[in-house]
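Here you go, one structure.
Only one protein chain is missing; all other protein chains are in place.
And now, chain A:
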Amino acid sequence: MSTAMDTESTYSGYSHYSGHSKKAHRQGRDRHKSPRSKDGSRSEKSVTIQTPPAEPLLGNDASRAEEGQDDNWGETTTAITGTSEHSISQEDIARISKDLEDSVGLDCKRYLGLTVAAVLGLLVFLTPIAFILLPQILWRDDLEPCGTVCEGLFISVAFKLLILLIGTWALFFRQPKADIPRVFVFRALLLVLIFLFVFSYWLFYGVRILDSKDTNYQGIVQYAVSLVDALLFIHYLAIVLLELRQLQPMFTVKVVRSTDGESRYYSLGHLSIQRAALVVLENYYRDFTVYNPALLTASKSRAAKHMAGLKVYNVDGPGNNASGQSRAMIAAAARRRDSSHNELYYEEADHERRVKKRRARLVVAVEEAFTHIKRLQAEEQQKAPGEMMDPREAAQAIFPSMARALQKYLRTTRQQQYHSMESILQHLSFCITNNMTPKAFLERYLNPGPTLQYDRDRWFSKQWTLVSEEAVTSGLQDGIVFVLKCLDFSLVVNVKKIPFIKLSEEFIDPKSHKFVLRLQSETSV
């Protein structure tokens, strides 16, 4: 008997127990033939002594306490089985430690980069002004007088610097929205270029002008003007490299979530892998439905049942041929004529029917609840018949009539973790304030929405890791695959190049549209 099978049976045994212990709390549940109870009995086909677990798992208590705070408006919920409670408690610890150690390191790197760029920018901005002012300060008396021309040049320098300032503010002064693993190649390149450029100008200035105390002031001012012009061109280069180059779509990217296969396609231009990952993640929060671990338990239990009923006995003698055993188990499982497909079909049909029925009840309850509320117009507000309520009180007044139907529906679709009573009340008062219909109120609950819609605690996806075989600063190519991993799931990203389109033209003369009648007449003679 392999130890893996023992662990498997213990786990399924625990879910069997969890099902029983919490059954007492369930009221009005019509799922007496729940597969969980069948699970426990069917998985034990051979003779094994199944020991009950020594103590309840840590996660179990934690979730129960959490539910006690959240779910005081109804029955307790029992959606999580033993295995996922295990993993949640361990992952919580991992998450906390990771948060602590990462937050310090990344912030330092980010602020260092920002500081360098700010200092360089300031230096660059002040350089032309310094070029113009230094001769005036140091050897004013020796300078040739330079009248109108210089004044014109002063004005042009001033305005160009102003334009440069506004352009830099518009382009570069933005909140950094992400921490990325490696430095942006183009940004670093531009900073180096600017530094070298300004350094060379200072070098020239220092040697040829300051040392020799050049008296041709007009030439000096023109030198400063040429610097500002070149800076404007570098700014143009920065726009093209950082902003414009990736606008034209070159690649189509397919993003698939590993847990449930939800996929989306996006169009991207020439980006590095890390920037493409950023774009994908920004769109993930908006486009993908929220990750719900409660929806995955069904397939996990099916997977457990597939291998559960088989045990390997080694009759030929001692010898632990593990791969041979597992291969034998796989072959036997494939040969076994199980009707799990049948079960899946009927279970899904049953679930559909149940969801539809609960949804109908919910819609009716909400519609009825909304009819009790009427908005008072301004002139009616003086002479109100009953007491006037603000939206929050109105929401609290009509909430009890729909609470039960809503809670049952959320539990059937396994969304109850995502909506607390407080959030529902808030949403209800929001809808009442904005004159929304019952259907608009329900839109949030009937379909799972994108991750952004929910509370940050329920996201399951805040820290991401980019896993890639290529360097993350290299550009996108056709066929690249990289993975964005967070603790509970991962997004697999597949890059494909948009095909080269050959478009040719065909000219049709408008007069060339001619038609004939297709006749088939019959004449009697």
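Observations, loosely collected:
Operating definition for what follows: contacts are C-beta pairs under 8 Å (C-beta built on N, C-alpha and C of every residue); 3 or more make two chains touch, one makes a residue touch a chain; residues count from 1.
Here is the rule we go by: contacts and distances are computed from a predicted model.
Missing chain, UniProt protein name, picked from "Aspartate aminotransferase", "Potassium two pore domain channel subfamily K member 2", "Tax1-binding protein 3" or "Serine/threonine-protein phosphatase 2A 55 kDa regulatory subunit B": "Tax1-binding protein 3".
The omitted chain makes contact with chain A at the following residues, 518-525.
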